[in-house]
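Reviewing the structure listed below.
Only a single protein chain was left out; the remaining protein chains are all shown in position.
Chain naming follows the written order as A, B and C, and within any one chain the residues start at number 1.
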Amino acid sequence: MSFIDYRETIKEGDTAIVFLGHESMFPVKVQHGGKTQTKYGVIRHSTDLIGKRYGSKVTCSKGGWVYILHPTPELWTLNLPHRTQILYSTDISLITMMLELKPGSVVCESGTGSGSLSHAIIRTIAPTGHLYTVEFHQQRAEKAIEEFEEHKVGHLVTVKNQDVCKNGFGITHLADAVFLDIPSPWEAIGHAKSALKREGGRICSFSPCIEQVQRTCLALEEHGFAECNTLEILLRVYNVRTISLPLPDLGKGTGGNARGESDQGSPSDQGASSAGLQQGNAQFKSGVPPREMVGHTGYLTFATKSLF
Amino acid sequence: MSFIDYRETIKEGDTAIVFLGHESMFPVKVQHGGKTQTKYGVIRHSTDLIGKRYGSKVTCSKGGWVYILHPTPELWTLNLPHRTQILYSTDISLITMMLELKPGSVVCESGTGSGSLSHAIIRTIAPTGHLYTVEFHQQRAEKAIEEFEEHKVGHLVTVKNQDVCKNGFGITHLADAVFLDIPSPWEAIGHAKSALKREGGRICSFSPCIEQVQRTCLALEEHGFAECNTLEILLRVYNVRTISLPLPDLGKGTGGNARGESDQGSPSDQGASSAGLQQGNAQFKSGVPPREMVGHTGYLTFATKSLF
Amino acid sequence: MEGSPEPASPGVIREGDFAVLKRDEVFKAVAVARRRKIVFEKQWFCLDNAIGHIYGTTFEVTSGGTLQPKNRVQEAATETKEAGADNRNIVDDGKSQKLTHDDIKALKDKGIKGQEIVQQLIENSTTFRDKTEFAQHKYIKKKKKKYEAVITIVKPSTRILSTMYYGREPGKINYLRYDTLAQMLTWGNVRAGNKMIVMETCAGLVLGAIMERMGGYGSIIQMYPGGGPVRAATSCFGFPGSFFQTLYDFPLSKVDSLLSGTFSLKKLPLESEENTAVAEESNGSVDDKPVSVQEADTECSAEIAAEDRQPEEQEIMDIPTEGDAFEDSKAKGTTHDKLKKQEERQKKLIEAADLLKEKNADGLIVASRFHPAPLLLSLLEFVAPSRPFVVYCQYKEPLVECYTKLREKGGVINLKLSETWLRNYQVLPDRSHPKLMMSGAGGYLLTGITVINESVKSGDCSEQTDEEPTSKKRKLQEQR
Partner (left out) sequence: MEGSPEPASPGVIREGDFAVLKRDEVFKAVAVARRRKIVFEKQWFCLDNAIGHIYGTTFEVTSGGTLQPKNRVQEAATETKEAGADNRNIVDDGKSQKLTHDDIKALKDKGIKGQEIVQQLIENSTTFRDKTEFAQHKYIKKKKKKYEAVITIVKPSTRILSTMYYGREPGKINYLRYDTLAQMLTWGNVRAGNKMIVMETCAGLVLGAIMERMGGYGSIIQMYPGGGPVRAATSCFGFPGSFFQTLYDFPLSKVDSLLSGTFSLKKLPLESEENTAVAEESNGSVDDKPVSVQEADTECSAEIAAEDRQPEEQEIMDIPTEGDAFEDSKAKGTTHDKLKKQEERQKKLIEAADLLKEKNADGLIVASRFHPAPLLLSLLEFVAPSRPFVVYCQYKEPLVECYTKLREKGGVINLKLSETWLRNYQVLPDRSHPKLMMSGAGGYLLTGITVINESVKSGDCSEQTDEEPTSKKRKLQEQR
């Protein structure tokens, strides 16, 4: 397994995803002799995992079963240990496309945070690109390096523990794209500009608050960035349900057999038309919106480094 | 006809709504001998309108027909002459409820603008409430007075032509609610406070820009307003359509009769299950979202005048 | 001008009032009574001390469960003096708070006020001073919420009650979000003087909202399924008795016979025993617990006792049960009274039937757990031409069906299927953004206007212009 390459079977050292049921899963590091507790019982790595195909159903000791999934950046985002607020795949999707990332892209990122976006970037720019990611919190930077090695993408990423606002990204005129998720992005725009290639590139800043966006847009304009564009994306997930609505009792049986004209000469046949609905229930399938949903993650501001 | 009272039949002097078709309508002032051109031909007021019931189908001179509707504040909002940007019924609904308007409420409004909200307020506070509306543009104030008289609600409203930020609403400790739709609402918060009843009341400020909201919230806090709450409401209208999607030709007829097991021993019966769908089209009714919709009107900031 | 129907001094909390308790964004409707314990947000207290104060007053719950009016000025005390620049040096080891749970409990037991406890927590936090100013604010807010027991008593209103129900018991109101209710009232042109038909199974919330907007002027005919209308939420509004004089109700099960002209009083359920017998009928909602069923109100007064059988609702709505009502319906129980009530009820029922038979209602509002199509097709018969109607449904599909059937039948124009999308904002200096969670579902509405349907049964009742393509017609609004 690797985060940039599918493998057929589970191997020692792999990070696999144990899928218990709808939106219930967790990652596991596969190790000879390792054991993992689930609510359905124990999974023994040597016998239950190693050598099995990804996508297999594994029966746990108590008889319940789980699926073992190949990791992807998207599954990782749902399962990674949170060291910070993280970016989710809905925002990540838009960031990746709007920064025009593709194999071979050189990208700068700050902060690394919990590595949610980093994994998605590395996936997209592999095998020939490179990610330079800067994290000012030392513990987090170290943990990120560790994870990238475990996930076999270490060769595609350079992690630096420094303050991007003071020290920048450590590269000059090399990057195709820069991503900022820091409290004061406006202080890093100059560094972002010098990290980007001479002929130009794209930048994205993610900020939860509109005041950060306002300052960042001003800084982008001052530094000569063009096509400044702020947007926001929200995911609305629908639950597929079978809905059954009772039909009201309007008294069809009781007195509707001998029907006369009603008082004011207006038509009364609609009683008959509604009679087309049987007493009982009306059933249908529906994709129903959730009662609660994520209403805001952050604003995404994109801009292009222009030539002049 | 009156904007606060339904009448059965159309009378001289009424403002009626001529409904041509989906979202196509216009208001008409009914006058003996009056004529109105429509794309379906002429409507002669004396013979086609006066004395007819509201809701009647009226055949125009070219043979096409229209419906004549009783005016409501909501129909007026869709048909009024625009002298300014106006508030639409989606925002108006929320404003009315969140300001807790009801019969008997005393309300202050600025600016009057094109009177879209004013009509809705008057409808809700009639017959015992009163609207004090302030408009700094003289022409608009005069036109509003005229319209209120025509719509027979003049006794429920006082229009003042002055600058609310300088001169306030002209009443003290009388209002249950204040509504502001002006460029600098924060400059009118003090006046709003003194217009509201001593024991308290509600305020709403409508602003298109977030910077206006920020200043207004600060001003509200400084003036001791509580429960400051900013929200936004958008309407998503669905078009009901019959959709027909073609079913793909996967080659059922050509070679599917003599089917063997497929290569890797994995099940191939799903071919059969999809065969349950007939060649041709799948039809269904759907409420489809519009390609374009109003994405922003303004932010609504509500607050309560508290006791201390 | 006529006098307002409100009592003389509406601002003062009085015994017998219906009031709403508020803590942050959480509400609870209560009847104001002396010497009665109330549980709200895990706090026990009595309302005795609140009586005589003005609505809108904020109280602190002291030890012993009494309420003390809180002075606004005390507030700003908890100030932060020092803040870190960022959080790079903060390592979360779970040991940053020196006060133990026992310490805190001891403070509470001593009767120390919540505000003081928060201050002590700050002083005993080893990391507080290193936190950024923003993180400090967040910390204080969180602790305040936990340790300060502060409630505000407000007057009930549609705004308050619809927010309360949507937040706490959405299943009881078919997940009708408050902004959707706001749309219904506006698009239904609900106002003083109207004759409205209402069919709702939203615990009486929609009825209450309509009554509030009509202010006692005009008339309302409430259609009800089963043994009687449910008005638990209606009672929370605390309307004056006069509001109920022109409120009628009519059983859904008699609609067809009324429309066909075979309606007769003899077949009507007048015995109150029937109410319990049909209670099961009301439990047809899909993914919801059974709704509460109460006695049909036997008098058109405010005797709207909410016999609530669910502990969940009990926790939130401390509505008095029988005998506690604040209006003049204390006398009851004698057979003479019972008989008199039945007579009155019968009289009112005839009046309701007569009102419907005139077929000149000024509007129809439907918001129920039933499939709306049969309701709409029948009840629209009672509405005058050129009047609005509004149908709410939690799901979109039934309203698509209503749309299709109404277009086939004719007699309505300007049909519009819609949904609103509501977003709340946090507006704070340098930290403004939409709230991180939002409601994903407020329900769907179908609105329209009745017209005279000249061409029933013939095919030419369709509109000349195709109604389907919408949008794009509204011009792009100018930017301000």
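Everything that follows uses one rule, which is that a contact is a pair of C-beta atoms (placed from the backbone, for glycine too) under 8 Å apart; a residue touches a chain by one contact, two chains touch by 3 or more.
None of these values were measured; they are calculated from a predicted model.
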Hidden-chain contact residue, picked from the options A:Thr36, A:Thr96, A:Thr112 or A:Thr133: A:Thr96
Per the touch definition above, residue among C:Pro170, C:Pro251, C:Pro388 or C:Gly440 touching the missing chain: C:Gly440
Touch residues of subunit A, complete complex, unshown partner: 4-6, 8, 19-24, 40, 53-57, 64-65, 67-70, 72-74, 85, 89-90, 92-94, 96-98, 100, 102-104, 120, 123-124, 126-128, 199-200, 208-210, 213-214, 217-218, 224, 228-241, 285-287, 290-294, 297, 299, 301, 304, 306-308
Where the missing chain touches subunit B, by residue: 136-139, 183, 208-211, 236, 241, 243-252, 254-256, 258-264, 266-271, 273-274, 277, 281-282, 284, 286, 288-299
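We take it that only the chains that are shown with their structure count from here on.
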Relative to subunit B, chain with the most remote C-alpha centre: A
Separation of subunit A from subunit C, taking each centre as the mean of its C-alpha atoms, in whole Å: 36
Centre distance in Å when subunit B and subunit C are each reduced to the mean of their C-alpha atoms: 22
Subunit C residues counted as touching two or more neighbouring chains: 396, 423-424, 429, 432
Contacts with two or more other chains, residues of subunit B listed in rising order: 210
